[in-house]
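What you see is the complex with one protein chain gone and the rest in place.
By letter and in written order, the chains are A and B; residue numbering begins at 1 in each of them.
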Amino acid sequence: MDDAAFDRMLRICRLRLSGSERDRIKADIDKVITYFDTIESVDCDGYSPAYQPVEMPARTREDRTDVFRESDRLLKNSKTYRFYMVGPKI
Amino acid sequence: MRSSIDEFEEKEKPDGYYERTLKELSDMNQKFHIFSRMPQSMEHGFQFSVKDNICVDGVESSASAEILEGYVPPFDATAVERMRGRGFSFIGKTKMDEFGFGTFGINCAEHPLNPINPEYVTGGSSAGAAAATAVMKYHVAIAESTGGSISCPAAFCGVVGFTPTYGLVSRYGLIDYANSLDKIGIMARRSADIRHVFDVIKGSDRYDTTCIDREVNADKRTKLIIVDQLMQNIDQAVLSAFDRFTSKLESRGYEVVHRSIPFIEKAIPAYYIISTAEASTNLAKYTGFKYGKKTEDFSQGYNEFFTEARSSLGTEAKRRVILGTFVRSASVKSKYYEKALRLRRMLIEAMGNVLSEGFIISPTMPIMPPKVEEAAGLDPVKAYSMDSITVPPNLAGFPHISFPYDYSGDFPMGAQLITSHFNDYALMDFAGAWEEDFEYRFKYNVGSL
Partner (left out) sequence: MKIGLEVHVALPTKSKLFCSCSPIAEEPNTAVCPICLGMPGAKPMLNAEALKISVAIARALHCDIIDNAYFIRKVYFYPDLPKSYQITQLDGAVGRGGYVRVGGKKVRIRRVQLEEDPAKVVREDEYSLLDFNRSGVPLNEIVTEPDIGSEEELRGFVSELRSILYYVGVDIDREMKIDLNISLDGERVEIKNVTGIKNLIDAERYECKRQGEIIAAGGKVKTETRSYSAEAMSTVSSREKESDEEYGFIYDPDLVMYPANTIRTDETPIASEIAERYSAQYGTNAETVKELVMFDRNALRLLRHGAGNGKIGTAINAISMLRRTDAMDIDEKNFDRMLEYMGRGMLLSDDAIKALKAGNDVEMSAGAVSAEEIDKAIMEVVESRKDLVAEYSTNHKAFNFIVGLILKKYKVSPRYVSERLSKVLETKLK
């Protein structure tokens, strides 16, 4: 991955790396991607993607409402204002 | 052998038993950094610990990640709820590699140390779960494996670690690493304990779509299959001990045969592609204001805010987020992500064919537990290759169990047995039979009666 591509990745991931951390991680990632490239040699023609390892029945939920039993605790993990959760400026 | 749960129930508990046990356990925790959270007082009953990435109502559950510090879920994971419902007592959250990202259990603050010798790693990512099982006499650990996170630490700490068929245990309440690979499993000192707990936690759940309700089999296999490619790059000491082990099994009437799955070594890169792709989407939610560690300055733009928040991800987490984001980018997705999914399908078929003939058996890890510094010095590709034996069954969702089969000095050696989907009980039966005349050794027995 060239520097521009790597920086673009960082931006997409919303990550910022300091100079030395950046160099180290970039070097690691280049190595790992080369390692990932080795799957190219395996011929998987005729095999469909396995999104899950076992077959899954198509389970759905009946359209019914249910109130979460301890709703007052739901927003306890965040900062709130009146009934709202506070988030960063848009 | 009877389960320790039955044994514990029958035994008289002397006055002050629980207080004493908690005190001893706290001392162990001081030494080996097993738990991220422990209760002030001990509930009376058979104890179970919970890996830190599994939600316990009202208890901080951070997956040992700094970015999720302080997250207190208002609900129990289904497995936890079922354990509590059956009278088990919650003893604490066990430490782990941040979000499950690691093979040695050292990717977190104050990481666990191996109780057998604290200079050595416990293995990961269910590091604290294995250490807790290694020190506590009457205890089971609710752990979790994505690519080997139960087998590896179970082997390094000398306990039994069971990873069920994908989908048999609800993942509701599990803080996701890679959803198509994550499996909640069990560590214990006896196979009978695992069977008991498995029956408590398995089964359909209305909160997890991918949790399957179906019969679990106990089809005995008399053939033990060594897949040649899994035996490459194994330390000589491990190989010789394993040869002695298989000879012993042959003398007990098992037939040992060799089979070949040429591309099985490619399971590791395929696993890391799928797991990082999924992980990079799962970790996107950590943006510093909904839960976990908070970023203070709301007035900066949201992009800046998120970027600041995400700087508290650990190095390995950052690496995996970047890798995962890369492999699923539109322009290279078919080369990496989709190809890896096809390879998974091919592996399921190839391993499935072999497994219909018999159990696949191997050492759990290619090496003996390394010292902490040795493990920390490995570059990522080398570290990932340590998962060469544990990854294939995890990638393909096959149930597997790791149990001690020999000792080298103080250290245990673990063997991993794999079977077909939904034949989980057969693993416990096999290990249970092994335990009849092979006694596991434990240096500590906190809470013995």
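Keep this in mind: contacts are C-beta pairs under 8 Å (C-beta built on N, C-alpha and C of every residue); 3 or more make two chains touch, one makes a residue touch a chain.
Owing to the predicted nature of the structure, the values given are computational and were not obtained by experimental measurement.
Of B:Thr21, B:Ser36, B:Ser61 or B:Thr419, it is B:Ser61 that touches the chain left out of the display. Only one of B:Asp208, B:Glu265, B:Asp387 or B:Asp406 touches the absent chain when the whole complex is considered: B:Asp208. Which of B:Arg20, B:Arg259, B:Lys294 or B:Lys333 touches the hidden chain is settled by the complete complex: it is B:Lys333. Although one chain is not drawn, its touching partners on chain A can still be listed: residues 12, 14, 49, 51-52, 56-68, 71, 74-75, 77, 81-90.
The chain not displayed touches chain B at residues 54-55, 61, 63, 68, 71, 73-75, 77, 171-176, 178-180, 206-210, 277-278, 280-281, 284-285, 287, 289-291, 298-299, 302-303, 306, 325, 328-331, 333, 337.
In this section, only the chains that are shown with their structure count from here on.
Across the interface of their complex, chain A is touched by residues 70-72, 74, 165-167, 180-181, 206, 209-210, 212, 263, 266, 269-270, 272-273, 280, 287-292, 294-295, 298-308, 310-311, 313, 315, 318-319, 321-323, 325-327, 335-336, 338-346, 348-349, 379-381, 384, 395-398, 421 of chain B.
Residues 1, 6, 9-10, 12-17, 21, 25, 28-29, 31-33, 35-36, 38-42, 44, 47-54, 56-57, 59, 61, 68, 70, 73-74, 76-79, 85-90 of chain A are the ones that touch chain B when the two sit in their complex.
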